[in-house]
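Note sheet for the following structure.
Note that this complex is displayed minus one protein chain, with the remaining chains in position.
Moving on to chain A:
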Amino acid sequence: MSALRTSGPARAGQYLALLAYLVFLAFPLLWLVSTAFKPAPELASLHPTWIPKDPTLDNFRQAFDEQPLLRAAANSLLAAVSAAVIAVAVATPLAYVTARHRGRLTTAATGWVVISQAFPFVLVIIPLFLVLKNLHLINSVAGLVLVYVVWSLPFALWMLMGYVRAVPAELEEAAAVDGAGRIRTLVSVTAPLLAPGIVATALFAFVTAWNEFFFALVLLKTPEKQTLPVVLTHFLGAEGVADLGPLAAAAFLATLPSLVVFGVLQRRITGGTLAGAVKS
């Protein structure tokens, strides 16, 4: 295959567009970081600056002083990791079966999966609350994880089905011809090829759960159980008034785990995807 060639100006234009896009994507995060380090008078300046003139850690101190951020982060982490692992563990075999054995039932199931994503939270929250109450799972991280798994499962399933379809069935047939059993084929041949998809799906489930606010607000009753998004709203008053500095500091800290997880796993996703994309 011949390499794609572009002229100098066209390439410069591409880089410029890419740079603009990156700046656009990075703007909220950079502004959040900048705000987190600004003292109160600078936050109220009519001419805000990117770099704080008089950077301070007071917002972080105040945020930790006023709210139990570490405990909330631990709760969020437990809920998000659990939801991600369980969602992937359940969705992977389901996706495999659905993708490999196509029929009316699987088509209907896929359609339902897509439709279910359109349900608003408020539509399901009261019945869900009653079900969890009967299961004695109100005010428990376990109950919250159950909700997150159920909520992310359809999309996880949908994502993974695409990855399963991308793995050629001929590879599994070749393994079978070589004498590998069904389980051996799945574990040794299919699973490694699916790894990037599984990681991406787990990331999706993790981030969904990590950022989720409304279910956590409604289902967790005591302060010890509250997750980070719920605790962050404690910096907000009525009619949108906000304690901006500490809120920015806490929100910046809350984005770190997602960034770290993406940072650690993105190479795995990219590497895996590329490996699967190259045909010998």
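Annotations
The rule is simple: a contact is a pair of C-beta atoms (placed from the backbone, for glycine too) under 8 Å apart; a residue touches a chain by one contact, two chains touch by 3 or more; residues count from 1.
In this section, contacts and distances are computed from a predicted model.
Note on the omitted subunit: UniProt lists it as "Sugar ABC transporter substrate-binding protein", one of the names in "Electron transfer flavoprotein subunit alpha/FixB family protein", "Quinol oxidase subunit 1", "Sugar ABC transporter substrate-binding protein" or "NADH-quinone oxidoreductase subunit F".
Only one of A:L16, A:A40 or A:A169 touches the chain withheld from this view, namely A:A40.
Which of A:V141, A:L157 or A:L228 touches the hidden chain is settled by the complete complex: it is A:V141. The residue touching the chain not shown here, chosen from A:V33, A:L78 or A:L265, is A:L78. Taking the complete complex into account, A:L217 is the one of A:L217, A:A251 or A:L265 that touches the chain left out.
Seen from chain A, the chain kept out of the figure touches residues 40-41, 43-48, 62, 66, 78, 81-82, 85-86, 89, 122, 125-126, 129-130, 133, 136-143, 145, 187, 191, 213-214, 217-218, 221-223, 225, 230, 233-244.
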